[in-house]
Structures are given as structure tokens and as C-alpha cells.
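Removed: one protein chain of the complex. Kept in place: all other protein chains.
Residue numbering begins at 1 within each chain, and the chains themselves are lettered A, B and C in the order written.
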Amino acid sequence: MNINKYPEIKPGVKYIKKIYIAVMLFIVGRAMQAASRIDKTIKKEFEDLPDGFTFSLGILPNGPYMIVGKNEKGKVKYMGWNPAGKKLDLKMGIKNMEVAFLVFSFQESTTVAFAHDRFIVDGDLTNALAIVRVLDLVEVYLLPKIITKLAVKRYPKWSELSPVRKHINRILIYVRTFTV
Amino acid sequence: MQTPEYFEFLNQAKIISGKKALEHIPIELDGFNSRKPLVVTSKAVSGAKLDRVLAKAFYDSNTIIGGIFDEVPEHSSFSLAKELSILFKGRGCDSIIAFGGGSVADVAKGVNIMVSEKNEDLLSFIGEGKVKTRLKPFVYIPVSYSDGTEMTNVACIDHRIIKSDFLYPDIIAMDPRATKGCCRECVVSTAMTALTHAIEASSVAHYNPVSDTYAHSAIQFIYENLAKGVKSLGNARAGLALANAAVMAGITFANAPAGLIHTIADALSSITGHNRGTMMGVLLPFGLEYKISKKLEIRGELLLALAGLDEYVKTPEKEMAVRSLGLIKNLIKSLKGALPEKLSDMKIPEYHLNEAAKIAFNASGKKYKEQVCLDVLQHAYEGKSFI
Amino acid sequence: MILPSYYEFCCRVKTISGQKALEKIPGALARMNSFRPMIITDKGVSGAGLIKLVSGAVGKKVKIGAIYDDVPADSDYKVVNAIAKIYRSKGCDSIIVVGGGSPIDTAKGVNILVSLGGNNLLDYCGSGSVKQKLKPLIAVPTTSGTGSEMTLVAVIADKDRNIKMAFPSYFLLPDIAVLDPRMTKTLPPFLTAPTGMDAFTHACEAYIGLAKNPLSDTSALQAIQLVSQNLLKVVKNPNDLNGRLALANASALAGLSFSNSMVGLVHNLGHATGGVCHVPHGACMSIFLPYGLEYNFHKVGDLIGDLLYPIAGAEVFAETPKKARPEKAVACIRQLNQDLHDATGGRHFRNLKEITDRSGKQLVPKETLPLIAKTAIGDGSKVYNTEEITYDDALMVLEHAYEGIPLNRKLIKKGGKGQKF
Partner (left out) sequence: MQEIIGTSNRCLEIDLTKQKFEVFEISKKDRNMFLGGKGMGLKFLYDRMRAGVDPLGEENMIAFCMGALMGTGAPCSGRFDAVTKSPQTGIMTAASCGGPFGMALKTSGWDAIIVKGRASKPVYLYIDSKGVKFENAKSLWGKDTQKTQEVLEKIGSGAVVIGPAGENLVRYANICSGHRFLGRGGMGAVMGSKNLKAIVAKGKEFKIVPKKQKRFDRVKNKFNRYINSNSITSGSYRNFGTNANVNLSNAAGILPVRNFTGGSHGEAHKISGETMAEKHDTKYSTCRPCTILCGHKGNFDGNYRQVPEYETTGLMGSNLEIFDPVAISEWNDICTEVGMDTISAGGTLAWVMEATEKGLINSNLKFGSKEGVSQMLKDIGHGRGLGKELGLGSKALSKKYGGEDFAIHVKGLEMAAYDPRGAIGHGLSYAVANRGACHLSTTLFTLEAYFNMASPNAKRGKPTMVKFMENIFAAVNSLHICQFTAFAVFLEPPLIKFTPVPMLKLLTQNLTPIALSLMDVSLWPEIWYSIVGKTYIPLLSMRKFMKIGERVHVLERYMNTREGISKKDDTLPDRLLYEGRKCDPKEKVVPIDRMLGKYYKIRGYDKNGIPKDRTLKRLGIVKK
């Protein structure tokens, strides 16, 4: 047998998808930081988390990641994309790039992705669920209703989130995400 | 529902099935601490460019493919296994991915035994239970012509059988891209193999509740999707469902003794060289008819799997077997000629029947009498009904 | 049958079930090249004389290296470390665990330590730390309910820090589960009932859960059928060995099913109630099950309707029109609870109010309900329920369950219509 006929194949990189997901993660991370200051529900969720709590959401095994945490003062901060050298209390990972792309292009909702075993959660599950609730709400703010309905189990009712408040908060969050 | 006296069951594989399943293989392998798999496949797969799809699925991971060997012929051989084991060791691989039909899986299992047991002499493992150590991680990716025997604990190399519980695949990854139908005949023959295995496994004398769960899923999937899969070959959903059925049927088959129809079809196809699955498809209705005519038990749950709950609860218990048979016959009819109606349509010489009955008798360990086998064969040959 | 667009299924456990299944253990060990097993169990089991039974069946052909029978009710990592030390000093090469959830979890932990080396289980904390095949582990369950012989997680407590650590890995699955009716024979009826209902719940929830898949479906249906046909019989006649075996099978099937499709609201509330009020798991399950189904009617009504067949049998199923099936199924479950209540002389509970401990003290006072609801939304099971669960929802269900009245379905907030899998 001629061994050279069957060469080793080193894994390549899907650049376009990677960049798309990195951008999405950046926006979501920034939006979380912004929303935690504007929306009361999100604020409360974060208050219940222990001080100094840091978590990462990313694509296994090589990233990109987004890291969000509470600083000493209890303020939520987007802490960049590099998990190296940070103490992480909770690591949430999507099993691979293709699936991440499915999730971030809203072809598969977060809940379904969870049901399909596509997430790996390392850390305290209770905190993870709090983060999932926050992510759901952030999505409600960031995206139009048609898309968000695909992504979450139950779109908030009027009684829970009035349209007026939603739109005002949405604008504020967008502004804060892309400014400071 | 009766309670079984005693049963055993094992399904070693983790099954992952569905959209982007191939992309999950790197992380699954990582769970076995494996970073460098050797991919074994055949020209049929690389011809459809699926090997490239697989290579792409490994992008953005830390897993290096140690090599894609795509020249496994339809017949598995010791010499090929040996050469592949050299490739495996030369590249320093630590796991095997088999992507393709029966011979691919067989060769991969052979290689796995050689490299894991560190013994070049594969011949010394022939027989049952000669493999004693846990083998390297083994991933199997079914294609549309995988009939389920790949997922069992048997490797058949050069007509020699190696059987051991360690030979089950560790991971079975079904991806719609790989299981899309390739040709009508393939789809029908693999589905028929699976259907026969499932039906026979769920109607053996020893009732096994776990095996039944797999068998019933398989039967239901085939019944609901076969016509669709044959009609439009590109139908990814039907293809995936049929692949699922094949996997489940394969697993039950591994946990149950071979049934009458399987044994006869096996014997006849080994003589004539015709496709075994087609043969099973032709023989299946006649085998069931035989059982009904002899008042042998066919469990009512078969109808449940075929027709669904509503139909099942309405049918009186006595008519269940006949009704199931009718449904299977309808299914075969709906394939519109992709499956011959009787053996004589396959232009099998009639004198082979005697020979096949004899082989079947011996292969079954004298469980199925020669006359019984011959009876079924002759009815199937002429297309004559038992009832 | 529903084929989800993606699913994963794994159950590497070889099931050996039947009368005299224990006698097959030596042969199975030999096939895995091991000849000196260690037996791990708890005091209750050894007190009931079951260990004698096991060692009698196994010991004829294989030398038993050691027996450890002091596993506490909540498995602790220190116990794991201690057992691992004994395992090594006696030169064992495999583990046989006899008991319910706690011993099995402990044994899984021990297996990590003795296979991967090291003296402290905490070194292997976190997912992804166990990445190779471990030593042979044989599980012999003594309760027909938890199904932990079929699950891949080991939950082990760290009492110093007051947390529970989860060790998820497919390698933690036992190699073999041995189901022998002799092992569950001594279980008294008032304990048999809730454990049976536990398995029943696993199966029901697996069938309607978000992560359901074809294999979990069929095994769930089988399990439900086995329980509904045998549970009452066994509770009334504890010496029915065939019934016992059927329940053991049902438990294993349910375990196989729910470990791959996960569970929803019932477990969500059940875990929370158990955690806050220390109520036995099985009791919570049987109480919450009807509510768990009712809560999801608008999303997976058809599936719940399917359950009527295994619960009530073909005749009832055929008589009931399609639309009424879900409600009929729930009614049948309530009836089953009632029957068990009668058969055990009131020791099987129908609602939260009734739950009392041995001294007759009420375990779930009404004031704790908000606390339970708050705990519930932090429980992982809620992810796999088809309908969203918020604090208000949980509280609403709890209040109904407290009284034991059917759920007022107008109070359920509905998000979307059917569920896609």
C-alpha cells in the first residue's frame, strides 16, 4: 500500500462562520452588560448571583468565546473574548461550530439545542439557568418578535412586559451596546 | 403483557442522529481522549464526495484525521486489514471511523482488533469471545446501504466470523447527508433486511422487553418511511429514518438468535450471490404466512408497531397476525416493482432451493427443519400462498 | 413515529434480567477478564440479608475481594476515598454494587478513583475529566424505581462545602445491570408503591419531554405498561416474584428512557420539594405526575393521549374518543394513586397536604410553597419541559398539588401551539 496516497488531514478553519459567531457573541455580551443596567428583571437575576461571578459562553474547543462577569462592585461587565487567565465559575459551550451557527442564525432555538444535547455546561446548574433566562430576555430585546419567537419557549405576555417598556428598553440597550 | 423469565440485552453504541451529526464526532472522540482517528471507507462514499464532507466536519476542532483510506472493496479481507493496521500504526492513530457499508465496518473491526490486542495474527481471533480487551474507540457512520449488520458484535472477514461484545461500535453517527438514498434497490434491500431482523427479533420465543423497544421503533420507521424513501431518493428525512431503523434492527438482531427467514435468505444468497436484503424482502411475507398457517405465535405488538395505536386497539386479538401480514404485503406492493414478488422473478435456478434448505438447516444448528425451509422456499419460488 | 431532527441516545449497560440472574455474574465478570470483585452496599441492604444472597450466588465461582456495607444515605466524597483505599489494599479488580441510588452513585465515584488513580475524588470534578474506559462495574439495584443503574451521572456530595457535585460521563455507566426479583422481594408495600410510581413518572415524562427520541419513546411505553399492570398487584401481594421482576424491568426501561430524553415539570417540582422539605422522591413523583401532564396539554396533548393505552389498556383506549384521551389518562393516574392509597392503608400520598413523616408531622406546610417554587426554577429539569416554567407558574401548580385538586387549566400561560421536535 502506498501510504502517501492517504495523507493526514489537519482540521481547517471555517473563517466566515467563525467571524459571524464572534460578532454575534460580542453583541450579545455587550447587550447583556447594557441590559443589566436597564431592565429590572435582568438586574435582579444578576443580583441573585454571587459576587465576582464570571461565566463564559463559547464554541468548543477553540472558541470564539464571550465572557461576562460581575465585578467587585456588583456591576455586570462584558470581559472580552479571551478566557485565558480568568477564573470562570460557569462554562457554557456549544459542541461545535456548525451547531453554533445553527443557533446563532436562529435555525435552531436555544431550548431545542439544549434538548438536542448540543450544549455542555460545566458549573453550577442553578446559575446556568439564571443565565439562560437572561439570554432569553436579551434576545427579546435585541431581535424582532418573529425571530425571537423561534428562539424562546414562550414570548413574554403583555402582563409581563408591556410593549411600550419593551421598545424603550430596546432602544436604550442598542444605544448602550454600541457606544460606551 | 407477559413477564420474561430471563433476558439479556446490550447496546454498546451511543447513537447520535440528525442534522450535523458528523460535526459532533470530534467532541465525542474527545470524550474517549482520542485525537487522531483513521477513516476507513469505500469508493462509493468518496465518489459521492462524502469523505470531504467528513473532513470538513472536523474543521475548527483539535482532531486530526490520520488518513482517509477509501478503497475498501465489497469483500473484506485479512490482507487489507493487515495493511490498514500498518497505516494505523504508522500514523499513530488512536481510533477508527468506519464510513460505509458492511465490508468497511468489518475491515475496520479487524484493524481495531489487531491494533488494540497488539497481535498481528488476526486468524487467532476467529470464533466467539476470543477478543478479551477493550478495543480502541470505534465510530461507525451508516450510509443508505448499511443494513444493520454493521452495528452488531460480529466481524465477518473473508467469510470467517469473529464475534465478541467488544466489537460493537462505540458511537453510531447518522447524518442525513450520508444516509440519503443512493438507489432504489439499495434502499429497498437494506430496509427489508432491517424489517426482517426487527420482526423476527420481536417474535422469538423468548420475549425481551428491551429488544422489543428497538425492534418496534425500527418496524414503525420502515413502515412509515420506506415508500417515501423509494419514491424520492433525495428525501433526507426518510433516508435518516430508514438509517435509524437499520441501526435499531441491527442492535436487536445482535441480541436475538437469527430467525427462520434470515437463515434461509442467508443460505440462498450465499449460493446464488444475490443480494441478501432483496431475498429477505421476497421471503418475508411467505415466512410469516408459514408461521400463521402453522399457528405459530406472531405477537400482536407487531400490528401495534405497524399500524399504530388506534388501529391496534380496534383489531380483535385473533386477527392481528393476519392483519399485520396484510400490511406488510401492502408495503411491498407500494414499492412498485423495486422488489420482486417471488423468487422465480429473480431468475434463480430452482434446483438451488434444495441446496439452500440444507445449508439453512445446518446453519441454524438444526433448529429449522430442512423440510420447513424447503416448504417456505418453494412457496416463495412459485409465489403460492400458504393460507 | 416522531423522528427528531437531532437526537443522541446512549445506554451502554448490558441488562441481565430474570429469576436467578445473580448467578450469571461470575460468567459476565470472566468475560471482562476480572476475577476479584468488591461489593459495595449500604446498611439497609445488608441488614435485609441481601448481601448474603449476592455473595452466595457470586462467591461460588469467584473470590470476593472485599465487602463494604456502610454507604451513607447521601453519598459523600470522603466515603468514596475510603472505599477506594480498601479496594486497592485488597487487590480487587472490579466492583459489584448492591442497593439504590446512593450506593450506585458512590460506586461510580469509587470506579473513577480506582481506574484513573489518585486518592481524592475532588481532583476529577467537572465534566470532561473522565475520558477512558473504567474498571468493570456491575449494578444490582434493590429498589425498582430510581433507574440509576441506567444513568450516567454520579452525584456525590461534599458535606464540608454543602454542595452536590455531578460527575457526568458515559464511562460511568455500569457495564452490567443485574435485575433479580429476589433483590426487591423484601421491600414493604408502602415503599414499593412510591418507587414504582417513580419509574412510572420517569417513563411518562420521558415520553412527553423535549429531548424525546424514538428509542426513549418505545421503552417508555413499555415501562408504563409494565408498571400499570403490575404495581397494584405487587403492592397487594408482595411475594409476587414475577410482578417484582416486571417492576424491576420497568424501572430499568424507564431509566434507560429518561436518562436519554430527560425529564420535565414533575421532576422539577419534585426535586425542589424534596430538597426543601426532605420528602422522599417517590412520594413527590406520584403527587406531581398528573399536574405535570396537565400543564403540558396544550403542547403535547396527542402524546399524552397515547399514554392512555399503556396505562389503561386497549379496551379503555378504544372506547375513549381521541380528544378525551389526555384527560382520561390523567384521571387514570389519579385513580391509580387512589388505589395505592387504599392498598397501603393510607401510606401512599395523594397530595402534598397528606405527606407526613413517621411521627405524623406534616412535612410540607403551606408556607414553604413559595420557597419550593423559587428552588424549582433553579432546577435543571425545567429546561426539558415543553412549556416554559416561571416562578408564578410553579407556585400555581404547587398550590393545586397541595390541595390535590385537578389543575385549573385557564391559569396556564400558553406560549405557542404545538411542539416541534
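Observations, loosely collected:
The working rule: a contact is a pair of C-beta atoms (placed from the backbone, for glycine too) under 8 Å apart; a residue touches a chain by one contact, two chains touch by 3 or more.
What you are looking at is a predicted structure, and each value in this text was computed from that prediction instead of being measured.
Shown chains touched by the missing chain in the whole complex: A, B. One of B:I68, B:I157, B:L331 or B:V376 touches the chain omitted from the figure, and that residue is B:I157. Considering B:S79, B:S232 or B:Q371, the position touching the chain not shown turns out to be B:S79 (whole complex). For chain A, the residues touching the chain absent from view are 2, 5.
On the side of chain B, touch with the chain left out of the figure occurs at residues 43, 71-75, 77-80, 82, 121, 123, 157-160, 271-274, 347-352.
Just so it is clear, only the chains that are shown with their structure count from here on.
Looking at chain B, one finds that residues 18-20, 24, 30 touch two or more other chains. Within chain C, contacts with two or more other chains are made by residues 4-8, 128. Residues of chain C that touch chain B in their complex: 1, 3-21, 24, 31, 33, 128, 131-133, 169-170, 213-215, 217-219, 221-222, 225-226, 229-230, 242-243, 245-246, 249, 252-253, 256, 306, 309, 314-315, 317-318, 322. Here chain B touches chain A in the complex through residues 18-20, 23-24, 26-27, 30, 55-70, 83, 86-87, 90-91, going by the rule given at the top. Listing the residues of chain A that touch chain C in their complex gives 108, 111-112, 114-118, 120-122, 124-126, 128-130, 132, 149, 152-155, 157.
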